[in-house]
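Of the protein chains in this complex, all but one are displayed in their positions.
Entry: subunit A
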Amino acid sequence: CFLSCFSIYDRTGCVHVLVKMESYLFPFDSLICMLLGISFTVWFTLLLVFIIVPAIFGVSFGIRRLYMESLVKLFEVSECFVNHFNQIIEKNWFKMSLEQEVQEMRRGSAEPEFDMSDIFYFCRRGVESIVDDEVTKRFTAEELESWNLLTRSNYNFHHISTRLTALWGVGVLIRYGFLLPLRVTLAFTGVGLLVVLTSIVGLFPNGRMKNYLSDKVHLMCYRICIRALTAIITYHDSENKPKNGGICVANHTSPIDVIILASDGCYAMVGQVHGGLMGVIQRAMVKACPHIWFERSEVKDRHLVAKRLSDHVADTSKLPILIFPEGTCINNTSVMMFKKGSFEIGCTVYPVAIKYDPRFGDAFWNSSKFGMVNYLLHMMSSWAIVCSVWYLPPMSRMEGEDAVQFANRVKAAIARKGGLADLLWDGGLKRGKVKEVFKEEQQKLYSKVLVGSSEDRSHS
């Protein structure tokens, strides 16, 4: 059919050739169309049977787990050579507090107030932090100990044998040629269904039927999205799943956290109103069940935010709120400071720990380096997203505990369960400067050492 568009020919032999080619290609032409038609049908049937129907009913054929196990075997077999170390210096080999160390540096029993060697402590700690610090490394992807055949995680691996390169090449073909198109199709299906079905459910009158349908619709669409990412999730301790009238808090690594939690339970989301596609999704979702979306201007008003959250929580017919108190994405090696806002509301808090296995694909979103589209592309061309979710027992604020202490207690529990480092530093340090007050604390500590010793001397 397409060859008949050609109008370039000369009087003699070419016309003959063209005619010949046309008649030659005609049977193939219809064959191609037929093949395309069949493959599309097969494709969509497979999609429906293996992915969409299980997503509706929440069952799994176990295909993804099988895939994950074969990947693990592949990594073991390929034995990627590495000369890479995660630690530069042995920290804490000389772990003492400021007071202890400065006291130790005082020689002799006659304690002078100030010693010129006091500077050594600050000097060494300073240079140690230049060589390796606890904070800046949390805002870039975690470095792996051995290579997982993805270009993006290949840092210092110099020696890559031909066998490994061949494996990598095959990996690229599989991931970009087969998995990526499949996943993109699923993602569109999932999001499309979410928007359409939640809008339909929104037409129902408020009541039990609407809530039931809304739950089912949300779960189904999130499960399709899970399959769109080839996410293999293990949920632990499901008896502690969040209930109505509570707040669910979790550590934040990527926007995918939301999908992972929401495919196993129904939550009310909290967030800022966005424009574009995100905005469309938000508006559709809120028709089916009450999510909490804030305008940009409202976000600054802490009282307004707290009031809306408390009102929602007070109504036990509404779903538990899902909040990420870190406020920003951290690279899943640590949990950083929890903002106290959600802990001031005074309801039950259901902590959840999420830990990704970075071998199959790094879920961390480095928002200063990659935009959303780039990030999703990375996600969908990784091997898989493998993670574990632990539902921790609910916690409430204890007598005499303020919001900050409560937040720290919850954070410590999450860090312990997920095997993450528990840091006091603010995730906001990703973009902003550290507050002066912390430096002033250090100065105060040192002053105590100086002045304290002079007080002792004046008393003796």
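Methods note: contacts are C-beta pairs under 8 Å (C-beta built on N, C-alpha and C of every residue); 3 or more make two chains touch, one makes a residue touch a chain; residues count from 1.
FYI, contacts and distances are computed from a predicted model.
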| item | value |
| --- | --- |
| Per UniProt, the name of the complex member that is left out, chosen from "Metaxin glutathione S-transferase domain-containing protein", "ER membrane protein complex subunit 2", "Calcineurin B homologous protein 1" or "Response regulatory domain-containing protein" | "Calcineurin B homologous protein 1" |
| Residue of A:172, A:200, A:306 or A:429 touching the missing chain in the full complex | A:429 |
| Full-complex contact with the absent chain, from A:131, A:203 or A:373 | A:131 |
| Chain not shown, touching residues in subunit A | 83, 85, 87-90, 93-94, 105, 107, 112-114, 116-137, 140-141, 143, 151-156, 158, 425, 429, 433-434, 438-444, 446-448, 450-451 |
